[in-house]
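Step one of this worksheet: look at the structure below.
Heads up, one of the protein chains got dropped from this complex, but the rest are sitting where they should.
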Amino acid sequence: MAHAVISCLHANLAAFEAVLDDIDQQGITTITCLGDLVGYGPQPNEVVELVQQRAIPTCQGCWDEDIIDGLNACECSYPSQLAERRGHQAHHWTADRLTDNNKAFLATLPITLRRDKLLFVHGSPNSQHEYLLPDMNAFAALERVETAGAETLFCGHTHQPYVRELSGGSIRVSVQQHGNGPATEQEMTLPMRRIVNAGSVGEPRHGTTKATYVVHDDNTGNVSIREVDYDVAKTCRAIVEAGLPDVFAWRLSHGFEYAERAEDASHVCER
Amino acid sequence: MQQTWLITGPPGCGKTNWIRETLLNHGGACAYLRLDGATHEELGLGHNAGIDQGWLMDQIPQLEDWSGSAPSSSVPSDDRFVLIEAQQFSSSTQSGDGLDPQIKQQLQRFNLTPDRTLHFGIDPDLPKQDTLDFTELEAWHLALQGCVWDPNSLSSFWFELVNGAYGDVYRAKALMNMPDGRSFFCNWMVSQSGSQFLPLQAVAPPTGRPNRLSHLVIQGKGLIPTGIESTILDCLLSDDVLELQQAPLRDQQPNLQPTL
Partner (left out) sequence: MERWALVSGLRGDLDLYEQIQADIKKQRGAAHLFVLGDMISPDRNCDALLTRLRRPKRGDLQPNCIYGWWEEQLLVDYGYRGDQKAEVRSDPDGATTMHQLREAVSQEHINWLASLQFGFIELDCGLIHGSSADVGDPLKETTSPLILLDRLTRLDVNRLFTARSGQQFRLQLTGGQIQSKVKDPTGEQQREQAVPKRSVIGIGSGEKYTLYDPASDRVEFLSVAVRSRLSNLGFG
């Protein structure tokens, strides 16, 4: 049976509505969300309320956590002072705008969701802040899925959708112990595992302005990446009307992230 | 014998780059003077903030700067090569030599008579450039004396600027200070591919805010000065942050003391 996974809505109502329409048109009724409902975008309350209205199981993203815990993200999440200032400005604006009820909802979100052998996280099973990029070390990628006890790991956070299959793996080792006896040889066969990144609904970074999400068929195992057009200009107008920096509208309309991320994708910021 | 050349052309056609290469090839005594451009309705001149002469003075140590006033003709002439630059949107048809009267007036005031005049876009001796047909142009500038940029922020800001986040920018040039004491000549022209970011030879010590020319000049259409200024403010380092970045650099040079 097909189910949809969405992520990184970033308070972009028009994009979220377009994605929901696309999912509804396919007759898909099971949707899971990987967090970052808010952050930078102009409609945090509307997006949070629509998630609740549609009863979409959601795990907590790094921005959702930031709003609840207060601004204490480590500075190395941002590669520049400009990106950091914009991030902080977006954080304060969002924290001011969100209703107490909606904040309370974000606080209840679990860090991970699990359904059979499927695991749903925002960043990685280790942290909401770890980026699982498509070119990360293949063995390290497999370790993330395997250690979490899953067969398919759904993640977001990078805003770049992909499906990665890790197969045919093995590791051979030789172990020497104290006592200097002969080394013992072993071979470990690695299971096939997958990482599926849902991209971003509200702040795409894959080179176009289209919202992205993924559809997974439990029976066939097939995963497809869906790209959805939406009224970007409408969100841009909302950004300006909301009093967020005009340059956010320019960046969104050109398919750029609102603020650059640090280059070191493996960095996990310590709070 | 002293040779005096006048180089004219529209903004961003490459006058300053050509002058730099020409003077470097000359190698001997030389002087530079930038005249105020010929004004026209609808065509905003780039403010003469001294960016071009600051850049040229850094690159060519023996270059005399005649931007104050040209030496009197009683100084013995030698093999000095004098280059005069002036912004002129098109080769004026108002006079036979193609020179705008406003430029000619300034030449008279400085008592300079060019031995040779070259117009970018006209003279074959000059590199062919895609000179744009300007019919309407706004200009804006910002003094940045004493300001120091977060380097990665400058990259982001410049990217936004030249890609239209703050209006259609046709021409942008600047001298910008970095926390490690370097200064960069930043240069963008819409007809060229890519921006130039060229470090100046002179490096200030990491002992606070440098006391040297720093300025941003922009020409374009539909410019959004409030957006530009707001972003720039977010890119500039405060005293505290500047000190945090400079202190380790000073540790490597123990004779330096902070001046903040």
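Per-chain residue numbering starts at 1, and chain names A and B are given in the order in which the chains are listed.
The working rule: contacts are C-beta pairs under 8 Å (C-beta built on N, C-alpha and C of every residue); 3 or more make two chains touch, one makes a residue touch a chain.
Worth saying up front: this structure is predicted, and the values here are computed from it rather than measured.
A.B. asks: If you put the missing chain back into the full complex, which of the shown chains would it touch?
C.D. replies: Taking every chain of the complex into account, the missing one touches A.
A.B. asks: Which of A:30, A:112 or A:160 sits in contact with the chain that's absent?
C.D. replies: In the complete complex, the chain left out is touched by residue A:160.
A.B. asks: Which one touches the absent chain: A:91, A:159, A:206 or A:251?
C.D. replies: A:206
A.B. asks: Pick out the residues on chain A that sit against the missing chain.
C.D. replies: Here the touching residues of chain A are 126, 134-135, 137-143, 146-147, 160-180, 183, 185-188, 190, 206-208, 212, 223, 225, 227, 266, 271.
Following the convention adopted for this analysis, only the chains that are shown with their structure count from here on.
A.B. asks: CA centre of chain A versus CA centre of chain B: separation in Å?
C.D. replies: That pair's centroid distance is 45 Å.
A.B. asks: Spell out the part of chain B that touches chain A in their complex, as residue ranges.
C.D. replies: Of all residues in chain B, those touching chain A are 150, 152-153, 155-157, 160, 163-166, 224, 227, 230-231, 234-235, 237, 241.
A.B. asks: List the residues on chain A that touch chain B in their complex, please.
C.D. replies: Against chain B, chain A makes touches at 79-83, 85-86, 245-247, 250-251, 254, 260.
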